[in-house]
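Removed: one protein chain of the complex. Kept in place: all other protein chains.
By letter and in written order, the chains are A and B; residue numbering begins at 1 in each of them.
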Amino acid sequence: MANASVAAPKKHKGISYEKWGYFFIAPFIIVYLIFNLVPLLQTFYFSFFEKYTNTATWETIERFVGFDQYVNLFTEGRIFSYLGNTMIMWVMGFIPQIVISLLFAYWFTSVRLRLKGLGFFKTVMYMPNLIMAAAFSMMFMLLFSNIGPINEIIKNFTNGEAFAFMGHTWSARGLVALMNFLMWFGNTTILLMAAMMGVDASIVEAAEIDGCTSSQIFWKIVLPIIRPILIYVLITSLVGGLQMFDVPSILTNGKGNPNDSTTTLIMYLNTLISRSKNYGQGGCVSVVIFIICAVLSMIVYYFFTDAGVEKREKRKSFKIAKGGK
Amino acid sequence: MATSKTKARMNAYDEDKSIGLTIHRIVCYVVLSIFAFLAIFFFYLLLINATRSHNEIQTSLSLLPGNNLLINLLGDKSGNSKFVGVLNDPNLMILQGLLNSLIVSGLSALLSVYFSGMTAYGVHVYNFPGKQAFFNTILLIMTIPTQVSALGFYNLMNDWKLTNNFIPLVIPAVAAPTVFFFMKQYMESSLPIDIVEAARIDGSNEFRTFNEIILPILKPAFAVQAIFSFTASWNNYFMPALILDKPEMKTMPLWIAFVRGRELATLNFGEVYMVLALAIIPVMIVYFCFSKFIVAGVTLGSVKG
Partner (left out) sequence: MKKRILTALLASAMILSVAGCDSTSEPATTTAGGAADTTTAAPVADDGDTTTAAPVEDGDAAAEQGKVLNIYCWNTEFQERYNAYAADVGEAHGVTVNWVINTNEGGVYQNKLDEALLAQADAAADDKVDIFLIEADYALKYTNSPYCMNVADLGITADDLANQYAYTQQIVTVDGALKGVTWQATPGLFAYRRSIAKEVLGTDDPAEVQAQLSDWTKFNDVAAKMKEAGYTMLAGYADAYRTYSNNVTTPWVVDGNLVVDDNIMKWADDTKVFQDNGYSNKDVGLWSDAWAKEQGPEGKTFGFFYSTWGINFTLLGNSLADANAPQEVGNGIFGDYAVCEGPQAYYWGGTWICAATGTDNTAVIADIMKKLTCDTATMKQITLDTQDYTNNKAAMDEIANDPNFGSAFLGGQNHIALFAAAAGNIDCSNISAYDQLCNENFQQCMNDYFMGTVDKTTALNNFYTKMKDTYPELNVPQA
């Protein structure tokens, strides 16, 4: 499999090509260092300072405080409820998204189904992602507003009482999740499809001849092959989810209502830095967000990559070998 | 849930191939049609609203076009209002905005897929010392939210006198961690190293191998990421809002914010949706140009041989 081939160059004797790697990664590194590293280090640095602009006096306050802001952040604890909000809304959107996307990608690439009109379906799925979040949410609000078509239907069952979608915690979170889902399922479908197209049809055919069922083919053959892309989808979606900002922010006018239940980590960060340029507290929150993102991504990455997976796979296939046939 | 049903269908298919397959196909078509409808619906609604007046949009939802298309585009000639129309407003440099967006997004997409793809290739093919550390670092970088360093970034650009310039919006695209990560993962599942070795034996130098052999093979992956990068850059409001304020430099998201930010007495949703529609049409065209890679489903057959 792919992993074996990665190791191949080691065996290649003669001229060493390995140093070429540096040339290939150089532009990336140079650009990153020039444009991104300094601001990033600044962010870390500021997190140890109290640093903001006083709106009334225009003074910039700058004072070294060490870890005080971190201590405050954790003792106050709001960051955890914002993390909770973020994760809840992400999971609510991501689960349907990955299920639908896997299903569609499988349908689209299934040789056996031979669906017609696939060009149309494939093209259309990604279209919501072309609309910017601001426009999307404007239209979403038209649909779900008190006088929108959804509420016209609801009113038939409630004696004309409209349901305020953005006024209740779970419906507000649900709308955020639904919108994220609608905006991103096409994107994920395309990615998974690209991965599934890489699955050699002859392997699938061979499995069919051997009498594997569709679901066996899907779980035992297709899924393992597309695993790297699946990891990509999972991690980028997780990171994207943790960075969730524009959808809840636009839907709630930046306020995270009701009762702060749709305030995400980045919305909190944005509140800190938008007016008072509170780079101190903002830097501190940034570092914490960064650590959360990094830890979760690394867990996902190493959970699904070679070492862990191979162990689990072995155990499973052993079971199947014993009980399956 | 849909999956368990599908599984049931799949099993049924094994029992009775022809009937099972037909049912399965019907289920597929129904589900796909529902989602296709959802996907098109918002796009359609946006275009419909561009043909309606402010008050119509504000007070009711319609699925039929209104008769305000020309008014939104060229202004109110009847004299009922002083609305001059999206194309005739001297303050609203829409065509320039479209061009600016095209430049910024086009270049960003090109740079990010080419260079980040190249980086992924470098990591995939070569076993240089520090490779794993580099890979882990990019994975870490990817998790950093834009907002975290945006203000530092702005200050830096300000110091370098690069505000009101496209450079800060375009060049950083070279280092796109998500594109890198995707290409890396894609290569891992679909690009055997043998092909590189074959090229070496043919005497191809390393960069030529990448540009002339690997790039064409990975076209579908590049196309997909190009679309994603282009769209993301096209719809990006945050960075351009920090960097640009000269009207002739503004990109479309800034013009959308401009018409949305009009004083309440002259706020006109017909105008807002018209600008949105104008902003989405080019991105649609670009999408349809590239989408054939998605649709045609270019397989990696050539690699397998």
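By definition in this document, a residue touches a chain if its C-beta (ideal position, glycine included) is under 8 Å from a C-beta of that chain, and two chains touch if they have at least 3 such contacts.
Here the structure is a predicted model, which means the values were calculated and not measured.
Touched by the hidden chain within the whole complex are the displayed chains A, B.
Touching the chain that is not shown, out of A:112, A:155 or A:168: A:168 (per the contact rule at the top). Residue-wise, the contact with the chain that is not shown comes from B:103, picked out of B:31, B:74, B:103 or B:140. For chain B, the residues touching the absent chain in the complete assembly are 53-60, 67-68, 71, 78, 80, 90-91, 99-100, 102-103, 106-107, 110, 158, 161, 164-166, 241, 245-249, 254, 257-258, 260-266, 289-290. With the whole complex as reference, residues 50, 52, 54-56, 58, 61, 78, 141-142, 145-148, 162, 164, 166-169, 253-255, 257-260, 268, 271-272, 274-276, 278, 281 of chain A touch the missing chain.
Note that only the chains that are shown with their structure count from here on.
Considering their complex, residues 1-3, 6-7, 10-11, 13-14, 21, 24-25, 28-29, 31-32, 35-36, 38-40, 42-43, 45-46, 49, 57, 59-61, 115-116, 118-119, 121-128, 131, 134, 138-153, 155-156, 168, 171-172, 174-175, 178, 180-182, 185-186, 188-190, 192-194, 197, 200, 206-207, 210, 220-221, 224, 227-228, 231, 234-235, 237, 253, 256-257, 260, 272, 276, 279-280, 283-284, 287-288, 291, 294-295, 297-300, 304 of chain B touch chain A. Residues of chain A that touch chain B in their complex: 2-3, 5-6, 8-10, 12, 17-25, 27-29, 31-32, 35-36, 38-40, 42-43, 99-100, 103-104, 107-109, 112-113, 115, 118-136, 138-139, 142-143, 147-149, 182, 185-187, 190-191, 193-195, 197-198, 200-201, 213-215, 225-229, 231-232, 235-236, 239, 242-243, 245, 266, 269-270, 273, 277, 279, 282, 286, 289-290, 293-294, 297-298, 301.
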